[in-house]
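The complex appears here minus one protein chain, its other protein chains still in place.
Moving on to chain A:
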Amino acid sequence: MSTNTLAWSGLTADRTRMLRLLQEYGVYAALVVLFLVAVGLDTSFVEMSNIRVQLFQLAPTLLVALGMALVIGTEGIDLSVGAVIALAASVVPLYAGYGLGGVLLAALLLGAASGAVGGAMVAFARIQPIVATLSLMIGVRGLAEIVNGNSAKAVTQSGVLALGSRTVAGIPEMAWIAAVCALLTGLLVRRTTFGRQLVAVGDNRRAGWLSGLPVRRVLITVYVISGVLAALAGVLVVGHGAEADPANQGLNMELNAITAVVVGGTPLSGGRVRVLGTVAGALFMQLITAVLTQHNVHTSYTQIVEAAIICFAVYASQERGTR
């Protein structure tokens, strides 16, 4: 009897350890395996031109995912990011006359404003994040379509176009920007008081309130950051596509970002933000899409593969047990 119990608990311990390892390092291992498989299938996958294409496509998703990771860290969710991309896209033609600086300023301010509204709904009105940002998602896209006159517009502003197409040291400028933002986000979470407060608020909001943390300020700030990053992504999307199309740009982006965060191992229950994991998660999803598209796999199958990955990632984070 006692040996039985011992064996059983030993097994459980092993299983728990394995799942924890999977949770902590699974995404990096998966990324390496995927890359090797991709190269095995077609050696040209390692070519710089291919890496560049992947980085161009990765950058906007990664920017949005970074903001999403912070929001999810507070046990929230931000569904409005795709619409904020559309809003940013809609102001690009309007402010093109003021150059890249004017465009960025206008777009980022609007992104911040949208985030502040969402954050205020969550922090002050105590509306559930999913409902607050869902309403924002619908309203902001509508606003974007009104601002743009609701039809796709070609963009010719040279600064915006350069931002979406130029490379520095062979790496897209967009990717450098995303990398810097990832670094800053990592520092924010790991090295600042704000980062610790964010994690504390996500871990246990009531305890945060009782211990006098500035819960509302933290909540509003993360939604503002998410809005600003989404707006930046929006300008990059417009620059890369040379077109502002608020009816279509940013569609599904909130889902892609959530996927990247979840695959990266950040728990949706809050209290933890994995920035590097999010980078790896976004990269993993990008490479999966790339491999399947390049090998001409039908989209329907691509979607099934992506769904399986998401389910597995959620399962892995769920089985992590007590924190």
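Just so we're on the same page, a residue touches a chain if its C-beta (ideal position, glycine included) is under 8 Å from a C-beta of that chain, and two chains touch if they have at least 3 such contacts; residues count from 1.
As a convention for this text, contacts and distances are computed from a predicted model.
S.K.: From the names "Raffinose/stachyose/melibiose transport system permease protein", "LacI family transcriptional regulator", "Rod shape-determining protein MreD" or "Cell division ATP-binding protein FtsE", which one matches the UniProt record for the unseen chain?
M.R.: "LacI family transcriptional regulator"
S.K.: Can you say which of A:Ala179, A:Leu213, A:Ala242 or A:Leu276 touches the chain missing from this structure?
M.R.: Spelled out, the listed residue whose C-beta touches the missing chain is A:Ala242.
S.K.: Which of A:Leu105, A:Ile171 or A:Leu255 touches the chain that is not shown?
M.R.: A:Leu255
S.K.: Please pick, from A:Ala69, A:Met137 or A:Val279, the residue that touches the omitted chain in the full complex.
M.R.: For the chain that is not drawn, the touching residue is A:Met137.
S.K.: Give me the chain A residues in contact with the hidden chain, please.
M.R.: 42, 44, 47, 49-50, 53, 56-57, 77, 79, 130, 134, 137-138, 141, 145, 149-152, 154, 165, 237, 240-243, 245, 247-249, 251-252, 254-255, 258, 262, 268-269, 289-290, 293-296, 299-300, 314, 318
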